[in-house]
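Missing here: one protein chain of the complex. Every other protein chain is in place.
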Amino acid sequence: MSMNPVDAAAKHTPPSVARRVKGLSDKTIAWLFVGPTIFLLLAINIFPLIWTVYLSFTNFKANRPNREVKYVGFKNYERILNDADIWLSMQATAHFLIWTIVLQVLIGFALAWLINRKFKGNDMWTTIIVLPMMLSPAVVGNFWTFFYQPQIGIFNYVVSFFTGADASSFEMLGSVSLAPWSIVIVDTWMWTPFVMLICLAGLRSIPDYIYEAAAIDRASKWRQFWTITVPMVLPFLMLAVLFRGIENFKMFDLVVQLTGGGPGSTTELASINLKREAFEKWRTGYSSAFAIILFVTVFGLASIYVKALNKVKER
Amino acid sequence: MSYSITEPSSRQKTLAAFLVITYAVITLVPLLWVFMTGFKTPPDSISYPPKIFSEPSLEGYVNLFTTRTRVTPERLAELPPPANFAEEIVRDRNMVIAGKSKYGERFLNSVIIGFGSTFLSIFLGTLAAYAFSRFNIPLKDDLLFFILSTRMMPPIAVAIPIFLMYRKLGLSDTHLGMILLYTAVNISLAVWLLKGFIDEIPKEYEEAALIDGYTRFQAFYKVVLPQAATGIASTAIFCLIFAWNEYAFAVLLTSGTAQTAPPFIPTIIGVGGLDWPAMAAGATLFLLPVLIFTVMLRKHLLRGITFGAVRK
Partner (left out) sequence: MKLRQLASAVICVGAGMGTAPAMAEDLTLCWAAWDPANALVELSKDFEASSGHNMSFEFIPWPNFADRMLNELNSGGQLCDLLIGDSQWIGGGAESEHYVKLNDFFDSEGISMDDFAPATVYAYSTWPKGTPNYYALPAMGDANGWFYRKDWFAREDLQAAFKSEYGRDLAEPKTQRELLDIATFFQEREIDGKKVYGAAIFTERGSEGITMGATGALYAWGFKYENTPGKYDMEGAVNSPEAVEALEFYKELYKCCTPPGYTDSYMGESLDAFKSGQVAMAMNWFAFFPGLYADPDTGGDKIDFFVNPPQNNPGSTLGGQGISVVSYSEKKDAALEYIKWFADPAVQAKWWSVGGYSAHNSVLNDPSFVESQPFAADFLLAMENVQDFWQEPAYAELLLAMQKRLHDYIVADKGTAQEALDMLIEDWTEVFEDEGKL
């Protein structure tokens, strides 16, 4: 393995600097080390967030810098909460969120359980299964539009091969009833391995002696599964759900490439809607308010969830 | 092998292997299809029903790296014979090569921004992680949580002010702007992962070094860093993969000079009509490094994707 960058940097630190630093107290070093990180986060995360809050109370439009900026109070928030289209996009997000999590938990857990049967070569197959989640979602989404083509696409072809339905008789991305499922399928393909990996860690954390003790007590395999395996893996599973939940609430790249929010606005998830308002219609004030609402929602839901997770862990 | 009640039976193992391998194969089909499409001709790529095997062709790769213009057959006949295989392929479609495409540039941008931001995140992240691991910092837990929570923000939520800020500072569509941005996104991961790795290095090593007359600083880079090398390397790969794959910020803040490959690949089109083989070729070249990294990383994968919340 080549020399890691930090090592390299350290080697290049001129001796004079090192000497100067020599006399520093631990406390100074601590702040010297943590400072840049905190500064960067303040500059590129916190400062913009505060700015977003400010913008959300104005009628500012980023594409019209010459226009007078007016303070509008809570009008933007009012408009958003009364906008039927926003609620539709929240519904679309909820549908996507719930189904991807359900499918990924079921399939991911099942796979982890199977892999934990420790058959020969399970490591290699695990690595193969993991590949999709490491790829660029935008590129993946772009490619699935190709697979979903009604006539030339491999997905429709495979489905028609197994069901006998005509490959050009259904449109995964174009029909109102199928499009919400088309994005669920791709996300599940991509992210099931994530849930699987975490479950696998959970399963491997269960010491053998617990099962041995249960077997001595003549507990059936079925009973062992529900009284040992499931409760022990649950905290891990909940952690996986937390990560997937946050990620899919923010979902943008994959779906924007797949459907662009269509047909109509069927798959226009919250982030896609937000991007349209902010960077296509340039309603900066309005979309800032929307961004804040989304952020508070994610943060709120996640905090409640983490509390629940901690309770489960304590058990 | 001695009998164990927790060891699954061999029949169970076979069944499990069968199911897992089936899933793995299904999961691979889309990736293989992308790979194969890259070696098809444009008409073969959109044939109905889909052709699984077809005469391999490099047209997709030629189209990926060139721009082409259509010419009349009369003018084509006047041209000197093709100088290389690429020209030959293009001429078969009544076209001539007009120049280089932008793919090379965009790929290079991905490399520059990916490595630049990874270097910076690791550099800052290692320092901060070391401090969090070894020193008593007031409000340590709060600070750590704050660092983590920045990752929860939807990118679009901060994108608006970042867009405005970059416009003022002249950082829009620059490499530096993207490197700083990706560093800010990656640093939470870097700090959390590296803190985990450094926590695992016994404090006694440094203490011994300090007694030997090393300064804190020397102890850090002569004792701790070498010990943390594997952890740093795998954290670096995670940061690199994130920067490599990122799309939302790239599409909003770059338009040409610093545009990375993910927003560019979906926009590869041919001369009149979509060019799937070229897109597939572009995707294959772009995804390949990540596949290799994933295989290299497999031991630390879990830790990386969960911010160190789950350690194996």
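For clarity, chains are labelled A and B in written order, and residue numbers in each chain start from 1.
Quick note on the criterion: contacts are C-beta pairs under 8 Å (C-beta built on N, C-alpha and C of every residue); 3 or more make two chains touch, one makes a residue touch a chain.
Because the structure is a prediction, the values reported are computed rather than measured.
Participant: Which is it among A:Ser175, A:Ser205 or A:Gln224 that touches the chain not included here?
Facilitator: Considering the complete complex, A:Ser175 is the one touching the chain left out.
Participant: Taking the entire complex into account, which one of A:Thr100, A:Thr126 or A:Gln149 touches the absent chain?
Facilitator: A:Gln149
Participant: Of the listed residues B:Thr41, B:Asn63, B:Thr150 or B:Ser172, which contacts the missing chain in the full complex?
Facilitator: B:Ser172
Participant: Of the residues B:Phe163, B:Trp192 or B:Phe286, which one touches the chain left out of the display?
Facilitator: B:Phe163
Participant: To test your reading of the contact rule: which positions on chain B touch the chain that is missing from view?
Facilitator: Residues 43, 46, 67-70, 72-73, 94, 98-99, 102, 163, 166-167, 172-173, 252-253, 255-257, 267, 269, 271-274 of chain B touch the chain absent from view.
Participant: Please output the residues of chain A touching the missing chain, sorted low to high.
Facilitator: 59, 62-66, 85, 149-151, 168-169, 171, 173-176, 259-266, 276, 279-283
Simple rule for what comes next: only the chains that are shown with their structure count from here on.
Participant: Counting only Cα atoms for the centres, state how far chain A is from chain B in Å.
Facilitator: Measuring from centre to centre gives 16 Å for this pair.
Participant: Which part of chain A faces chain B closely enough to touch in the complex?
Facilitator: 1, 4-7, 9-10, 13, 18, 21-22, 24, 26-27, 29-34, 36-38, 40-41, 43-49, 51-52, 55, 62, 111, 114-115, 117-123, 125-139, 141-144, 146-147, 149, 151-154, 157, 167, 189, 193-194, 197-198, 200-201, 204, 208, 211-212, 215, 236, 239, 243, 246, 249-250, 252-253, 257, 271, 274-275, 278-279, 284, 287-288, 291-292, 294-295, 298-299, 302
Participant: Considering the complex alone, what residue numbers of chain B touch chain A?
Facilitator: Answer in residue numbers: 4-8, 12-14, 16-17, 19-21, 23-24, 27-31, 33-34, 37, 45-50, 118-119, 122-128, 130-132, 135-137, 143, 146-147, 149-150, 152-165, 180-181, 183-184, 187-188, 191, 215-218, 221, 225-226, 229, 232-233, 236, 241, 244-245, 247-248, 251-252, 261-263, 265-266, 276, 279-280, 283, 286-287, 290-291, 293-295, 298, 301-302, 305-306, 309-310, 312.
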